[in-house]
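Omission of a single protein chain aside, the complex is shown with its protein chains in their original locations.
Then we have chain A:
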Amino acid sequence: MAKALGKERRQYVVFQIDQQEFGVDIHKVSIIEKYMNITRVPTTPAYIKGVVNLRGEIIPVMDLRIKFGLPSKEPDDDTRIIMLKFNDIALGVIVDSVAEVVDFTEEELESVTSITNDRTLDYVVGIGRIGQRLITVLNIEKLITELTERE
């Protein structure tokens, strides 16, 4: 891991979707759950899989594969739903698997201009490197705020 250079280190939860590795700010993760029964909600975009019951609270769940235009995949034992929270708005995201927690300083995150050309680009804060691995850090604020402004 890179050495601290005076800058504040932030922790990120790393997960996989379709062989790619992504990260989200750990402060915005409330809990990580195994895949559970999702109730479909009519007249919503395809990437909204539906809602789940998380201890009495109804939480919408998004399929990041559909959102990012990746091929869909049946849930298996590794599938997880990461429950995110921003501005008191909760959102679950379905991911293939959750790997670990890593930390980066802000400086270590390379900005993305031409690295990727897919739909994820809009939601990327930067790319972190761990050896050969590239971890795309997602902009959760944008992901959630955008959903609430859809109407």
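Annotations for the structure displayed:
As a convention for this text, a residue touches a chain if its C-beta (ideal position, glycine included) is under 8 Å from a C-beta of that chain, and two chains touch if they have at least 3 such contacts; residues count from 1.
Methods note: contacts and distances are computed from a predicted model.
Between the names "Energy-coupling factor transporter transmembrane protein EcfT", "Chemotaxis protein CheA", "Branched-chain amino acid transport system permease protein" or "CidB/LrgB family autolysis modulator", the one given in UniProt for the chain missing from this structure view is "Chemotaxis protein CheA". When the omitted chain is restored, the residue from A:Q11, A:T39 or A:S72 that touches it is A:T39.
Contact with the chain that does not appear here is found for just one residue of A:V24, A:L64, A:A90 or A:L109, A:A90.
Mapped onto chain A, contacts with the missing chain fall at residues 37, 39-44, 48, 50-53, 56-60, 89-91, 144, 147-148, 150-151.
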